[in-house]
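Removed: one protein chain of the complex. Kept in place: all other protein chains.
Chain IDs A and B follow the sequence of writing; residue 1 opens each chain.
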Amino acid sequence: MSTRTPDPASAPAADAADHHPSAADLAASAANRELVDIEDLRGDDSPLSQEPVLTVRDLSIEYEVDPPVRAVRSASFQLRRGEVLGLAGESGCGKTTLAYGLNQLHRPPARIVEGSVTFHGQDGHDVDVLALHGADLRAFHWSRIAMVFQGAMNSLNPVISVRAQLDDVFTTHRPDMSKAERLSRSRELLDLVGVDPDRIGAFAHELSGGMRQRVMIAMALALDPELMIMDEPTTALDVVVQREILQEILRLRHELGFAVIFITHDLPMLLEISDRIAVMRAGRIVELETAEELYFAPKHPYTRTLLGSFPSLTGDAGDFIRAGYSDEETR
Amino acid sequence: MTTLTAQNIHKTYLLRSGLRFSKLQAVKDVSFELTAGRTVALVGQSGSGKSTIAKLLMQLEHPTSGQLLLDGKPIGRRGAALTAYRDDVQMVFQDPFASLNPFHSIGHHLRRPLLLHGKATAKTVDARAAELLERVNLSPAASFLERRPHELSGGQRQRVAIARALAPGPKVLVADEPVSMLDVSVRLGVLNLLARLQREEQLAMLYITHDLATARHFSDEILVMYKGEVVERGAADDVILNPQAEFTRTLLKAAPEPGTNQRFLAEARRRGVPMPDHLAHREDQ
Partner (left out) sequence: MTTKPTTAAMAVSAQRRRLPGFLTPTLMVGGGIVVLITLFGLVAPFFVADPNAVDNMGMQPPSAQHWLGTTQTGQDVLAQLAWATRGSLTVGVIVAVMALFLSAFFGILGGYLGGWLDEAFSLFTNVVLILPGLPLMIVIGSYVEQRGLILIAVVLAITSWAASARVLRSQTLSIRGRDYVQASKIAGERAWRIIAVEILPNLLPVMSSSFVFALVTAILGEAGLSFIGLGVVGTHTWGSMLFYAQNGQALTLGGWWWFVPPGAMIAALGAGLSLINFSIDGIINPRLRTAPAAARTARHAQKEAAAA
């Protein structure tokens, strides 16, 4: 019979145990890196340069169904080297489709109907990403642009160790590395993202959510990409772990100089870490501004709606009113 | 006025792994009181025990020790006493996708509790169900009654879940992360709805969340939970603006808050971005 047997409902306690970082985890993550505050990583010291690393022009992606659905409409932007571009929007706005389209990871029925994506390599050569195919595309993936997918925490293969998975990345893309080189590079990567290198033999279920996410980021960084695309990398994590991961990402960017496209619906988070923010709605980029400009002087009404949806923790309540309102306001 | 009191609640789960048993203390010595017209927020991360508290209050599980009192009397666990308890205490679940049965219509979800709690007869049940939908701003009610859950958006489904919770005419409402799985722009609408309903019905509400910002603006009292224990409690503003416990401070520091981020503000000043006065002059803090 071809029906799959689903897991029987597990005790709630099992979930609780899953999310608590163990003492070992906490010690490991604290010991291996200096805690650099996010605030110190922006400003004159940042690796943000004026050179472009990615130019997207009038990119449109359509889902070929009946009737066809335009998921991304004429998206245009230029990403500079070392820049953090936040891509904000709610579900269905097309941000994930755009991210997938950018490096040709989209699958049928999605199809790029028009537009161009040009990658400006550090070596001075420009690459027309949409014209790549087969072996060229595979070589391009991961070594130039790397992606951390949504729900990446659950993307680790549960039956093989972390070492084996990192090894996999190298054997696929750098076949001339020796086994010893691969191991030492893998340990370096773990250290880089703040995971104790001695945990390289661990399996996915032995690591907390935060650590798994760091391992995914390590895998993405394995080949020194010039651009990292991150799709909701912190959604399923606790707020405290979220902040740690964000700090980690910014610190790595500071050290390695890659650009980041950060996709999320959490606008306050983007405001803190992004250089610029693009707000997407129904497939269009409705506003593209620096973070400060967006926060203090939003131009598009949708941006204002989005900003108003997040009540400030210490300030006023925004659109949120608890008493003294009419029925209109509760719709 | 109805009061639901939790006194020294403990909940320990026995976990079995093969032949070995281990204990998980999900809730340790938690006490609080829910009174009419007031909202208590239970704030914590995953694994803090807040969902377990919800299950205990709804009698889906029973505490290992401690007691729950409704208007000073121990709650009924069986038969008529249990039904009476369910008349007064209801819950809104977190996941709008999972809390409605995909097989049945919206009308079914509302009719059953109305009939079970004697709030309508077979003749009047449809009218009452339509009334409930109107109350949660799902209009025109008639068109929603025969639809299935998958035809509704997340926000609409959550409103149906709220309507269903209101059907028995409860005095106490437990809202377990009612908006965390909704789209951002829809969240405030649903929270505002809950606030309005609380005011109209003078409900005693328990708002369970991991989001400090909405906890502050939505509740009168905040309880911060960590690993099953209440580490801090107090009036909402006090806990947020003047936290005592280490964990509370960590939580507050971790929440993104561009308005107070000094670097952000300095950047803004440097770029000459126009700002509200009270922020423009805060040079050092």
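One rule holds in what follows: contacts are C-beta pairs under 8 Å (C-beta built on N, C-alpha and C of every residue); 3 or more make two chains touch, one makes a residue touch a chain.
Just so you know, these numbers come straight off a predicted model, no measurement behind them.
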item	value
Contact residue for the chain not shown (choose from B:Met181, B:Ala245 or B:Ala266)	B:Met181
Touching residues (missing chain, whole complex) on subunit B	58, 60, 83, 86, 90-91, 93-104, 112-113, 116-117, 153-155, 157, 161, 164, 167-168, 181-183, 186
Subunit A residues touching the omitted chain (full complex)	1-3, 5-9, 62-69, 71, 90-92, 94, 96-97, 107-111, 113, 265, 283
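To be clear about the criterion, only the chains that are shown with their structure count from here on.
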item	value
Footprint of subunit A on subunit B - complex, ascending	13, 15, 24, 26, 45-47, 49, 51-52, 55, 137, 183-185, 187-189, 191-193, 195-196, 199, 210, 212-214, 216-218, 227, 240-241, 250-264, 266-268, 271, 273-275
Partner subunit B, residues of subunit A touching it in the complex	11-20, 38-40, 42-43, 90-91, 238-240, 242-243, 265-269, 271-272, 290-293, 295-297, 305-306, 308-315, 317-323, 325, 327, 329-331
